[in-house]
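A single protein chain has been omitted from the complex, and every remaining protein chain is retained in its original position.
Should a chain be cited, it is by its letter among A, B and C, assigned in written order, with residues numbered from 1 in that chain.
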Amino acid sequence: MNLFGKVLIANRGEIAVRIIRACRELGIKTVAVHSTADSNALHVRLADESVCIGPPQSTQSYLNIPAIISAVEITDSEAIHPGYGFLAENPQFAEACRTSGIAFIGPTAESIRMAGDKSKAREVMKKAGVPVVPGSDGPVSDEASVVEVVEKIGYPVIIKASAGGGGKGMRVVEKKSELMQAYHMAQREALAAFGNGDVYVEKFITSMRHIEVQVMADNKGKCIYLGERDCSVQRRHQKLVEEAPSPVVNDALRKKLGTLAVKAARAFRYTNVGTVEFIYDDDQNVYFMEMNTRVQVEHPVTEYVTGIDIIKEQILLAAGNPLRIKQTDVKITGHSIECRINAEDPVKFVPSPGLITSIILPGGPGVRVDTAAYCGWNVPPHYDSMIAKLIVHGRDRDEAIMRMRRALEEFIVEGIRTTIPFHKRVMESDLFRSGQFNTKFIERLNESA
Amino acid sequence: MNLFGKVLIANRGEIAVRIIRACRELGIKTVAVHSTADSNALHVRLADESVCIGPPQSTQSYLNIPAIISAVEITDSEAIHPGYGFLAENPQFAEACRTSGIAFIGPTAESIRMAGDKSKAREVMKKAGVPVVPGSDGPVSDEASVVEVVEKIGYPVIIKASAGGGGKGMRVVEKKSELMQAYHMAQREALAAFGNGDVYVEKFITSMRHIEVQVMADNKGKCIYLGERDCSVQRRHQKLVEEAPSPVVNDALRKKLGTLAVKAARAFRYTNVGTVEFIYDDDQNVYFMEMNTRVQVEHPVTEYVTGIDIIKEQILLAAGNPLRIKQTDVKITGHSIECRINAEDPVKFVPSPGLITSIILPGGPGVRVDTAAYCGWNVPPHYDSMIAKLIVHGRDRDEAIMRMRRALEEFIVEGIRTTIPFHKRVMESDLFRSGQFNTKFIERLNESA
Amino acid sequence: MENKDIKELLKLLQGTDVSEIEVERDGTKVRIKRGFAQPAEIMVAAAAQPAFAPQPVATAQPVTAAAQAAEVAPMLDESARYVKITSPIVGSFYRSPTPEAPPFVDVGSEVRKGQVICIIEAMKLMNEIEADADGRIVKVLVQNGQSVEYGQPLFLVDPR
Partner (left out) sequence: MENKDIKELLKLLQGTDVSEIEVERDGTKVRIKRGFAQPAEIMVAAAAQPAFAPQPVATAQPVTAAAQAAEVAPMLDESARYVKITSPIVGSFYRSPTPEAPPFVDVGSEVRKGQVICIIEAMKLMNEIEADADGRIVKVLVQNGQSVEYGQPLFLVDPR
């Protein structure tokens, strides 16, 4: 088995801690990098070595490619794990690693680039036979083509930047009178944000579930899927609760989604762990949404129901090993739910950084906590507000929900506000317990309150 | 399904917290009882209500039957969960509950009494066809009978008090010249300790593994086993590390042990969760050792490999429900190990109570922590020194060991000393990793150091 | 670290020009400060909760009996000279021998050590509780019929 001797983790917070755990279990030494705001962070305390790479602002520290490459060099690391966010889906970073002779724990720069260009990814999927939302073939370059596409697919539509992401250069159009203005606005925004004014048009699906499939591929052409995750509980496209399996996916649909996901991964020439996100609409249509070319925040729910350590497998794959798990080895057992605990006001979702004066984590059977928080830690205001992931497992969905309720009940954090009370409301709601909801869950939860 | 409305927990520490968790998941209200030394204890903070039942000394608080029954009465509780230790195996307590119309979450007083009288239990087992260590038939009442038995079974032998427990009234005899003195000494000790001078003789097995089987029985005559636990890593009969499955038990032996355990439980007319402990000697003989008529400290390793919440099932059984798990539903998946973390010096095992100034619990995949400790808690000197149970699960024994190593590595406790360094030594030792050891493990570990 | 060790420490300091000493051992921390004008100050900080420790009971779930104890606390501070009579057992508190009878004592009653002042029912048994001090009842802290836990204050007494 090929193994790295030392891995540098180009991230912070719970995912950096998660990666240190996987490395330790594989006998690999770890290097933490950190900004000056994170000198006392848990990932720094737990790693074998640490390097301060810059001031608090991410652009000058966690997004600072030269500083990170230099940290690899001065610590003699062999590989970089990018985690999620920051540089994880930046093809230039993957390339910089390759140029410097550093193993990048993720797919190739080419796969990242192909999946990251949304209009290009649509084409690749169509060619591979993976259904995409009805829309234009590639970018629409003039007003006439826009009108033609929209007349074919019908309103509402969404105009998106080809190079896009993060909601920029996106416009939903409900009726004809708004179409042209929206088209030009989207082009202008896309140009300003990405230096590329290409936009494309898609049918806008208002009522959907967000269902995604975890895949794993080696560089010998083998690729498997680990079942789906349902991430329909979202607030402004921000996932808040995830679960596996999805309450609306049966064995046949699971196989269908899995097969499509593997097809998508192969089309992107994918060679690591990744996630293919699908739209599942009210008419039970499945459409490719996008591929996330990195490990995801919600990977633990899949780990819980399959017993597979995704991060460990990811590292082994990046070291050039063949997949050691066969598709037939993958069994889904019980049900798992994750709640993202953010340092935010639980009603208004306003960030609440500051000193944690007391923290008592839940424990006992079927409870997992992934966190970098501890008593006496000062949550810095510079980064993402997620301070912990609370993940439970039960024999079935009902047991998992009751377990999540009691775990939230015993999770005590003092000094800052957290979204724990929000999650209690979700778990107690009949809507969540029924399993019958879509991405408008939060709106409906607030209406019923 | 029958359910209690409110359960009083006649215990403290991690097991009280464990029981609160199970009750919460079943929607049952909880009442904590506590001594004045435990006013700030976590079980008191987490329970729905709490009652102070006496001063720090256990005899006047956690062993004070009238105070506990009164606490049930003033809180209108329907049932008592005794946990382990304290009153859990006291038949008078089970009887007092019955007399007062309180459900006792455990077997009947008769089963507790029958299994608690060791000489009687031997007889019951022999009659039921469960092998016991060669020895006398019941108590030996005169010198001639002692000699007769010993000549039949050969040296070394052990003389034990019939009413015994906790090492009192026990004498190992290596040769004939020591026999009579040991016999009389054991009688005298037994009389002093238990008010009953009856003793019996058994072959003393010097080299053995401690293997026990978890059973569950309802009051409709149904009884199943949940596989075995191996608890051979002991120090002075104190278990330190437990695992499931046992590295020396194959499917055939598992079935044999399970069948014997169910036979034993039936013979004791057992009606709750319990554990049948066996001696497994170097010649692969299996002998009944004793039955523990309560939940055990090490139950989590079985929970991890079976996915069954033993405490929840226990409460449902005590409420009169039939067993809802069939023997064929019980599947052993992966491997689980538990380390008992004590507030003790890791070399000399001297208790180290005091203020916990910092505590960071391990987390991530396959890690469970059962504890009542938190940052700012003052570990009282009056009770058992176990402050946490660290339990891991892996796809196989090797993964479980590596996971335990990394979990111990990230488990930080400041302010008091703990046995974490001891457990690191165990997990790193070739002897433990080989799986080939017996109850002399600690001696051999120290020799090799 | 016991008092004899502290005593020994104090002795050690005699005749030295040491102004302050701090010793931490086995979980006990002792700080001794000396001065000419003021007497020696000894601060033993063993059991006291440090500032950062979680609030003990207040943050927990509502606790019937403890909540009342909390109400009482400030009053006790105001009147440190009063003695409290606490419950020696868990049970139900009754102020009179039978529902119809007048209470054993009331605010203003003079009580003597050993005098029965209330009943606590536990396990269907009526336990007579006696005053453990001479004095005048200043306040009855528990309602008739209410549940009490071990150590819960029942009466405030102005001792004689």
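Operating definition for what follows: a contact is a pair of C-beta atoms (placed from the backbone, for glycine too) under 8 Å apart; a residue touches a chain by one contact, two chains touch by 3 or more.
For clarity, every value in this text was computed on a predicted model and none was experimentally measured.
Asks: Check each of A:I69, A:A343 or A:M386 against the chain that is not shown and name the one that touches it.
Replies: Here the residue in touch with the unshown chain is A:I69.
Asks: Any idea which of A:P55, A:P131 or A:P156 touches the chain not displayed?
Replies: Touches the omitted chain: A:P55.
Asks: By the contact definition given up top, give the residues of chain C that touch the hidden chain.
Replies: With respect to the unshown chain, the touching residues of chain C are 5, 8-9, 12-13, 16-26, 35-36, 50-52.
Asks: Could you please point out the chain A residues that touch the chain left off the display?
Replies: Residues of chain A in touch with the missing chain: 36, 39-40, 44-55, 61, 66-67, 69-71, 73-75, 100, 374, 376.
Criterion: only the chains that are shown with their structure count from here on.
Asks: Relative to the centroid of every protein C-alpha atom displayed, which chain's own C-alpha centroid is closest?
Replies: B
Asks: Mind checking the centre-to-centre distance between chain B and chain C? Centres are C-alpha means, answer in whole Å.
Replies: Whole-Å distance between the two chain centres: 37.
Asks: Just give me the whole-number Å value for how far the CA centre of chain A lies from that of chain C.
Replies: 56
Asks: Compute the distance, rounded to whole Å, between the mean C-alpha positions of chain A and chain B.
Replies: That gives a centre separation of 43 Å.
Asks: What are the residues of chain A that contact at least two other chains?
Replies: In chain A, residues 358, 360, 375-376 touch at least two other chains, as defined above.
Asks: Which positions in chain C are in touch with at least two other chains?
Replies: 52, 54, 59
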